[in-house]
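Every protein chain except one is present and positioned as in the full complex.
Labels for the chains are A, B and C, by order of writing; each one numbers its residues from 1.
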Amino acid sequence: MIPEISIYEILTVTSILFFIGVYGFITRKNLISILISVELILNASVINFVVINKYLYPDMLQGVVFSLFIIAVAAAETALAVSIIIGLYRQISSVEVKDVETMKH
Amino acid sequence: MDILSLFILVPIITILALVFTKGLKQARIVSMIGSLIQFGMAINLVFAYFKERATNSDIMVFIRDVVWFKDFNIHYNIGVDGISVTLLLLTAIVVLAGVFISWKMKDLPKEFFVSLIVLSIGVYGFFISLDLFTMFVFFEIAVIPMYLLIGIWGTGPKEYSAMKLTLMLMGASAVLLVAILGIYFNSNADGGALTFNILEIAKVNIPFEVQKLFFPLTFIGFAVIGALFPFHTWSPDGHASAPTAVSMLHAGVLMKLGGYGVFRVAMYLLPEGAQYWSWFFIILATIGVIYGAFSAIKQTDLKYINAYSSVSHLGLVLFALLMLNKTAWNGAILQSLSHGFMTALFFALIGMIYERTHTRDVRKLGGLLKVIPFISAIYVIAGLASLGLPGFSGFVAEMNIFVGAFEHEDMFYRIATVVSVSAIVVTAVYILRVVGIMLMGPVVNEGFLTLEKVTWYEKLGILLLLIPIVGMGVAPLWLSDMILESLHPFIQGVL
Amino acid sequence: MDFSNFLLMRHEIILLAITLLLIVAEVFIPQNKKPSIVHLAILLFGIHTIIGFLPATDGNLFGGMFRTNGLIHLFKNVLNVGVLILLLQSADWLQEKIVRQNKGTEFFILLFSSLLGMYFMISSGDFLMFYLGLELSTLPVAALAAYETANRKSSEAGVKLILSSALASGVSLFGISMLYATSGSIYFNDIIQMITSTDLTILGMILFFAGLAFKISLVPFHFWTADVYEGAPISIASFLSVISKGAAVFILMILLFTVLKPLMHVWENIIYVVAVLTMFIGNLFALRQQNMKRFLAFSSIAQAGFILLGLIAGSQLGTATVVYFVLIYVFSNLAAFGVVQAISLQTGKENINDYEGLYRTNPNLSLVMMLALFSLAGIPPVAGFFGKFFLFTAAASQGYYVLVFLAVVNVTISLYYYLLVVRAMFLRKSDNPIPFFKNKIYMRLGLLITVLGILVLGLYSPLYDYIYELSGIFN
Partner (left out) sequence: MNFVNIILIPLVPLAVFLLLGIFNQKIKPSVSGYIGVAGLLVSTLLSLNTAYQYFFVNGKADGVYQTFVEKTVWMNFTDTLAIDMGVQIDPISVMMLLVVSIVSLMVHIYSRGYMKGDDGYTKFFAFLSLFSFSMYGLVLATNLFQIYIFWELVGVSSYLLIGYYYTKPSAVSAAKKAFIVTRFADLGFLIGILIMGFYTGTYDFETLNNPEGSAILNWASTSFMGLSVLTWALILIFIGGAGKSAMFPLHIWLPDAMEGPTPVSALIHAATMVVAGVFLVARLFPMFYFVEEGFALNIVAYVGAFSSLFAAIIAITQTDIKRVLAFSTMSQLGYMMLALGVSGYEGHEGLGYMASMFHLFTHAMFKALLFLCAGSVIHAVHSNYLKDMGGLRKYMPITNITFLIAALAIAGVPPFAGFFSKDEILVAAFEHNKLIYFVGVFVAGLTAFYMFRIYFGIFWGKDTKYEHKPHESPISMTFPLLFLALLSIIGGFIPFSEFVTADKAGFEAHLNYPLAAIAVGVGLIGIALAWIFYKKENDLANKMVNFFGPVYQWTSDKFYFDEIYLFITKKILFDRVSAPIAKFDKKYVDGTMVGIGNKTVLTSEKIKGMQSGKVQDYAFAFIAGVVIIALVFIYLWTD
């Protein structure tokens, strides 16, 4: 709860964050950096939850709790993703996104 | 078990029996027995019907109504009137004849007969059901086996023809489905419950706007299988590629579903829509009649000739149905029957000729009367029947249609009638052309001199089909009266 | 709270127990006995499935985070049956995996935890539980998609799935946050009271919807489907296309009909558009597929499009028809995948033209396949026809005749490509057809059940009536 910053600024920031993540996801060449962009997207929503909770509905902690869970799940997700990517790397020794286009049409 | 459900049950049992058969001999015996029983039941049904009719004056008799899906108010609801009885008889005869004709089916005989009988189940069910949903189910059951029957046992570009036939008919049934749903959701127009029951819906007066919207869908949905111009193109290719027995069932029975459906559903449930649209479809039907006849002239493949003549003859059925009067409708039903027997007979004969000479190209044939007199003579008779010679069923049907159509008070309809009457000359042209080239004249091919004479099972098949043709032609009174009195309620419903 | 309430979570608890037990077994069963773990798993899960059918009571737990009722219970059973069939069909494949690559147990563990996730997802009472369920059901599948570590395609499938699903869940989380912002709660019951049709709510709903549409693989959120199906092991492909899709459809339906009911005037249009797109795109792509897995992938996309016709009704009729259709779809699609599985297991062939002349060598398999395809295409008298017809009825009941018409056009298109497979199996004669082979008992059992389902479910009307009265709950 920061007095001189209204919820709108923060939500704007999170939205920008979200779209940065999306942009990164779409443009990065490297699978790992795509993962990072995903993290950005998730974090955008995490911040959303916390901020909305704090600014709008301060009497309950649903948003905050939610955000904790999101963080945890995100960690698991990343771990799994990285392991799969490593599995891929073992075969083609590359984590370039252009190397995962064998199946198409 | 009531007398009608047996028409579904017996084929199913036959199929189950077929599953355990080995080889051609057992398969054909089993299916022959099955269709013989069916045939007997059909005959019996006719008498039972007369007995029932004497006491019972409902629109439909032998009604059996079992709730199926109660939330949709879907019932397994069956019953017959004079019209469906005759059509059931037609089906039974054609199927039996078909079994005889395919006596020597070499490749996968068991599967062949199974699919054949599945098809017949669909047809029987369609003719007896009084519930739109059940009707639709049987309709599709009747269509799908055609794909395998043509695709596996056919000749020529069979895969193409089979696919085309199936898709066009299924597309039609898709349109039909929309129409059926439309009728269903307006069946409570008078505040009753939603229902698929034809007799119930007929009592409801569905709003004119709705009828105007859904009649064309219903009509086209059914008429495609009745080879309505310009949706007829599935039938020539389908016929040409199909094996003999299938062509017989296809032209003899399956295409009747169209006319019957139009009559039972489109005309009966949406009468105002029918009146509103009839002029338009009359034009299509008339074109079909003339067009089919003319394009038959130029064909060289026997099966194509008959396919196009079917387009012409069945165009006449739709034409008559659209005239919305009793005589014409009577003619339409009679025409369905007579065309059923005639084309079945034609295709049977063509099949025999093809089996012996290995060609269906008229230009390669000649002088068959000398070498296979029986088949050829029957072919001539069938030809004469199909060009509407008195003494055969075709004449009776066509005269009913023409007289009935001419009774229409609107000049436009009478002119249309005159136009379609002129088809009888064109018919004569293409029939006699084939007879002249193929049967008469000198024997063109030395090989023909040693052709195998007709066999007993072929004779049986032929006679099965020939007798009704002559019977209807010589003494039409009982049949046409039976149909006429079944038509009364419908006429009251429509007009 | 007294512990009898935990009986409401019967499914979840038992499944959890089974999973843990399998982990323990993995530790204790000696190497040479490993294959028997398959029998164990199937046995246990079979028992679990049967127990599932015992009558259950409705109720909530954890202050409404977890709720269950007759329909949800029924649906969990449907999922169980599906998974059981799937296990039966993939048993042989797993055994040889175990023998050759010494892996297998984790398959069950991952599969079951994913199923557990779905349980939680469909009986979730708030967005948190929903989110957890969603993730729990997605992530293990991603791992399973990459199961064949030796196979590049498999890993690629895994990568594509995990990344896309991460994005999807991110987006839908963002949406959920917006819904939270407007309604001030993550509990469905509270949201129902609070929700109003503001732009932010609609935006939130759309974002959230995208997340589920991704799992159901609706256009334009479907692209991952074909690639993942093709790369992943067949069992996983069929798991994705049947079980997870079914679960997602179910929860989407619940949310649309309850929480988002006030926004119906919006989402019915969205669904209209998406349905049309999905049916056409799915069918058009399916037309030209050669690989059976890809083929089924697109066909399953198209099927999802049909399902939306039930959702759009937004009534008890809609609920009933959707559940009924999904139930039938489970059997039909599993049958199709089962045959593909069996053949690819024996010969490694997965292309349509490999199936040429199949009927003459393996009539039974071909017949099963034909039934399955007819059921998917909606040909009477097999179950699929009834499912589709009722879906169309549901749509028509709201006056969407045009939509129904487009749908039946698509039925015709789909019939074309289903018949292409039938053509290959029945019409064509091949010079080197797939030789005759006999399936192992599990596979046969798996196929048998599906065939029975396809034949019986449609004609046996009381089942539908039962579903229909259960469906009253959400309206």
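What we mean here is this: a contact is a pair of C-beta atoms (placed from the backbone, for glycine too) under 8 Å apart; a residue touches a chain by one contact, two chains touch by 3 or more.
All values reported here derive from a predicted model rather than from experimental measurement.
Asks: Of the chains you can see, which ones touch the chain that is left out?
Replies: Per the touch rule above, the missing chain touches A, B, C.
Asks: From the listed residues B:103, B:185, B:276 or B:294, report the one that touches the chain absent from this view.
Replies: With B:103, B:185, B:276 or B:294 as choices, the missing chain is touched by B:294.
Asks: Would you indicate which residue among C:16, C:40, C:192 or C:287 is in contact with the undisplayed chain?
Replies: Once the missing chain is taken into account, the touching residue is C:287.
Asks: Among B:254, B:267, B:384 or B:466, single out the residue that touches the unshown chain.
Replies: Residue touching the chain left out of view: B:384.
Asks: Which of C:9, C:86, C:142 or C:168 sits in contact with the chain that's absent?
Replies: Of all options in C:9, C:86, C:142 or C:168, contact with the hidden chain holds for C:168.
Asks: Take the complete complex as the reference. Which residues in chain B touch the chain that isn't displayed?
Replies: Spelled out for chain B, the touching residues are 164, 167-168, 229-234, 237, 291, 294-295, 297-299, 326-327, 367, 369-370, 384, 387, 389-391, 395-396, 399-400, 402-404, 406-407, 414, 417-418, 421-422, 424-425, 428-429, 432-433, 436, 439-443, 476-477, 480-481, 484.
Asks: Across the whole complex, list the residues on chain A that are touched by the chain not included here.
Replies: Here the touching residues of chain A are 22, 25-28, 34, 97-98, 100-105.
Asks: Contact with the hidden chain only, please: which chain C residues?
Replies: Per the touch rule, chain C residues meeting the hidden chain are 159-160, 163-164, 167-168, 171, 199, 202-203, 206-207, 210, 214, 219-221, 223-224, 226-227, 265-266, 269-270, 273-274, 281, 284-285, 287-288, 413, 416.
Heads up, the rule we're going with is that only the chains that are shown with their structure count from here on.
Asks: Calculate how many whole Å lie between the centre of chain B and the centre of chain C, each centre taken as the average of the chain's C-alpha atoms.
Replies: Chain centroid spacing, chain B to chain C, equals 43 Å.
Asks: Could you please state the distance in Å, as a whole number, between where the Cα atoms of chain A are centred and where those of chain C are centred?
Replies: 27
Asks: Suppose each chain is reduced to the average of its Cα coordinates; what separation in Å results between chain A and chain B?
Replies: That pair's centroid distance is 66 Å.
Asks: Quick check: what residues of chain B touch more than one other chain, meaning two or more?
Replies: In chain B, no residue touches at least two other chains, as defined above.
Asks: If you look only at chain C, which of its residues touch chain A in the complex?
Replies: Touching chain A: residues 127-128, 131-132, 135, 139, 142-143, 146, 149-150, 152-153, 155-160, 162-163, 166-167, 169-171, 173-174, 176-178, 180-181, 184-187, 226-227, 230-231 of chain C.
Asks: Can you check the complex and tell me which residues of chain C touch chain B?
Replies: 317, 320, 374, 379-381, 385, 389-390, 392-393, 396-397, 399, 401, 404-405, 408-409, 411-412, 415-416, 419, 422-423, 426-427, 461, 464-465, 468
Asks: In the complex formed with chain C, which residues of chain A make contact?
Replies: 18, 21-22, 25, 31, 34-35, 38, 41-42, 44-45, 48-49, 52, 56-57, 60, 62-63, 65-66, 69-70, 73, 76-77, 80-81, 83-85, 87-88, 90-92, 100, 102-104
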